[in-house]
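Quick one: the structure is below, questions incoming.
Missing here is one protein chain; the remaining ones are kept as they sit in the complex.
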Amino acid sequence: MMELFLTVFSAAFFVTVIRTTTPLLLATLGGLIADLGGALNVALEGMMLIGCLTAVIVSVYAPWYVAVLAGLGAGALLGLIMAFFAFRLKADIILVGFAINILAAGGTVFALALATGGDKGTSINLQSKAIPAVDLSFLSGIPVVGPTLSAFLSGHSVLSWLAAILVFAVWYFLYRTPWGLWLRGVGEYPAAPEAAGIPVNKIRTWSLIVSGALAGLGGAQLAMFNYVGFTRDMTAGRGFIALGAVLLGARHPVGALLAALLFGAFEALAVVMPGLFNDIPAELIRAIPFVVTIAALVLFSIRAQRALALRGVK
Amino acid sequence: MSTLPAIDRSSRFKTMRREVGRALGALVIALLVAFVVVLLTSKAPFEALNVLLTQPLSRPRTIGLWIDDIAKLTVTGLAFSLVFQARQFAMGVQGQVYIGALAATYVALSPLGASWAGIPLGIAAAMLAGAFYGFIPGIAKAKLGANEIVSSLMLNYIAIELCNYLVRANLPKPQAGVLTTNDFPDSAVFPTLVANTRIDLSIIFALVAVVLVWFALYRTSWGLKLRLVGHNARFAEYSGIKATFIMVSAMTASGALGGLLGSMFVQGQTYGKLTVLFEGGLAFEGILVAIVARSRPLAVPIVAIFYAYLRQGAQLMNIRTDVPAEVIGIVTAIIILLVSSSYSLNFITRLFRRGPAASAAPAAAGGAAK
Partner (left out) sequence: MALLEAIGIGKTYPGGVVANDGVNLVIEPGEVHAVVGENGAGKSTLMKILFGIEQPNAGTLLLDGKPVKFANPREAIDAGIGMVFQHFSLVPSFSVYENVVLGSEPKAGIRLDRHKAIAEVEALSEKFRLKVDPLPPVRTLPVGQQQRVEILKALYRNARILILDEPTAVLAPQEVQELFVAIRSLVAQGKTVIFIAHKLPEVLEISDSITVMRQGKTVGQVKTREVTEKSLAAMMVGREVSLRVERKATDQSERVAAVTGLRVVNARGTEVVAGLDLNVHAGEIVGLVGVEGNGQAETLEAITGLRSIAGGDIQVAGRNVSSMSVLERRGLGLASIPEDRIAEGLATGASVAENLVATRLNDPRYVRSGLLDLKAIRANAQKLIERFSIRVGGPSSAVGTLSGGNMQKVVVARELSEQPKLLLVNQPTRGVDLGATQFIWRTITDARDAGAAVLLSSADLSELLALSDRLIVLYRGKIVAAFINQPDLSPETLGAYMLGLSTQTSEEMQVALK
């Protein structure tokens, strides 16, 4: 037990948690934007996966930041496609989302095979690049706290820092800018913004584009930092966990950050625990985020029901 | 008076023809897109296309694979049809397949599996387990209003991880380290119907399931209630139908079908054992089957025949040419997108004609906003 305690509170574990959290957090923010705009984006998973592959392939030929942008762009494009089918062609958005997931599951393997000349499982034969880690080891020069500071803050991906900034940016956007007001209005009660002359469908379309872009960015982090390279189905349900994290985080960016951290910590535990204890299976630890999400869903639903009951509605 | 039923029938025929036309149109568009992709990427595109479209019929063995796929796609298509007809977006078939497969495996590898009871008990256990797994999101929605889409998706992953764990750590294995169980005893594996092919009892079960689901939906009061709830839940309540009970029972019944599919996977000729990740994403393709079939059970196997053919063609194309099988994912996605949207064949022409005008409209609105 002591061993686990030491591991969990070590700087190395902290760095691992940040690493596992980052892609989740980016996707969760994407899910949040779509959710507040009134759409359950079940395609986060597929958007992330396509973001992963796009970033990996582009990174072979271009600098890492171009690859990251390409991952982001791929997600945004999928968001646009989703909006087109859902709002212009009036398809059910859930079905559209699953179509994109199916496209991603098959399409990535197909495209990978083309890019590698036949490899179907992994991109091991591609010289893909990684996102650089931000080196803050100079902090260890600070007396007393320096070494600790350096151990905790150094070595994170550029995108981890970006994700942290994005939490704030998304919060600022949602609660401090007029467009955030429009987006939340469209999601909560579309008749009101409509009556105020706000182009509701345009807002919804943009929310899906941004949602896709964030998921694509999460994919880039996953395939260019957490792992370097692409493996089939490498997102492994992270897009769906992100959907749960949106709910668990009470539809707020800071809540999203906390929920993503929680799920990231579980993922990190699943990495370190089997090494420490042979009797705790990694599979079951990996299942925890899904269980927690269901629990959160049930809890929130009970709370919502109780709120209704308080107002005297049966 | 005598002409009325005739008009009645002819209007139904017309709707049916329109639906079939839309589905075929979507298929053609999707194949065209796939063909363009192949054309751009393959060294021998025509060879690839030829394999895709003709080779599944080339040998008894490939025909067997095709029929095996028809059986599985039919069952997952039925499972989705049931919940879609009740207007529930439960996405839990995948999880039910894994849970069902686990239940069937425990039966098959127990002493019972070596007896005559191996097959019936295995199927029953799988269906019960699947039904339970379908019941959970149903009751959570009915009692608490928990979104069934999210909860069923989470349950899918829980089932997969549970299966991974049990295969790795709990179930008997031929040797340490492999991620598959011992082969089931012969008495627990579906017998083949045609020697040297994969055609086994699965196809019979699938066809029985089609008839049962059709019967349940169109010949029982439960089915009529389910469809009325799907059409208009408020009207159903007004008529005295307990809409929540119907929703939960639809999801439970659909779960039983998912469980059956799990047993067909592990007890079928293809595996005859439990392997991790055996399902390979097939469960979700039931969405396509259900949507194209408009959730009508009798149309499900017909759609499955076409779709399974494409799937098998893609597998063969993968083996024999330089085009990976996964190109079929593109076809699937396009078909779902087109069939579930308001696209119609003349819509496409309208879309291009209306293009410039539509882009001008928001600009005008934007101008007025200033």
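All chains are identified by letter, namely A and B, in their written order; residue positions are counted from 1 within each chain.
The working rule: contacts are C-beta pairs under 8 Å (C-beta built on N, C-alpha and C of every residue); 3 or more make two chains touch, one makes a residue touch a chain.
Since we're looking at a predicted model, the values are computed, not measured.
Enquirer: Who touches the missing chain here, A:92, A:119, A:194 or A:233?
Expert: Once the missing chain is taken into account, the touching residue is A:194.
Enquirer: From the list A:184, A:204 or A:286, pick the residue that touches the absent chain.
Expert: That would be A:184, which touches the missing chain.
Enquirer: In the full complex, which residues of chain B touch the absent chain?
Expert: 4-5, 7-9, 11-12, 218-225, 227-228, 231-232, 234-242, 365, 368-369
Enquirer: Residues on chain A that touch the omitted chain in the whole complex?
Expert: So the residues of chain A touching the unseen chain are 176-178, 180-182, 184-185, 188-189, 191-198, 311-314.
Everything below uses one rule, namely that only the chains that are shown with their structure count from here on.
Enquirer: Per the centroid of Cα atoms for each chain, what is the distance between chain A and chain B, given in Å?
Expert: Distance between chain centres: 28 Å.
Enquirer: Within the complex, which stretch of chain A touches chain B?
Expert: 40, 42, 85, 89-92, 94-96, 98-110, 113-114, 118, 120, 197, 199, 202, 237, 240, 243-244, 247, 281, 283-284, 286-287, 290-291, 293-294, 297-298, 301-302, 304-305
Enquirer: Taking the complex as given, what residues does chain B use to touch chain A?
Expert: Listed in rising order, the residues are 41, 89, 91, 140, 144-147, 149-151, 153-155, 157-158, 161-162, 164-165, 168-169, 281, 284-285, 287-288, 291, 322, 324, 326-330, 332-334, 336-337, 340-343, 347, 362, 365-366, 368-369.
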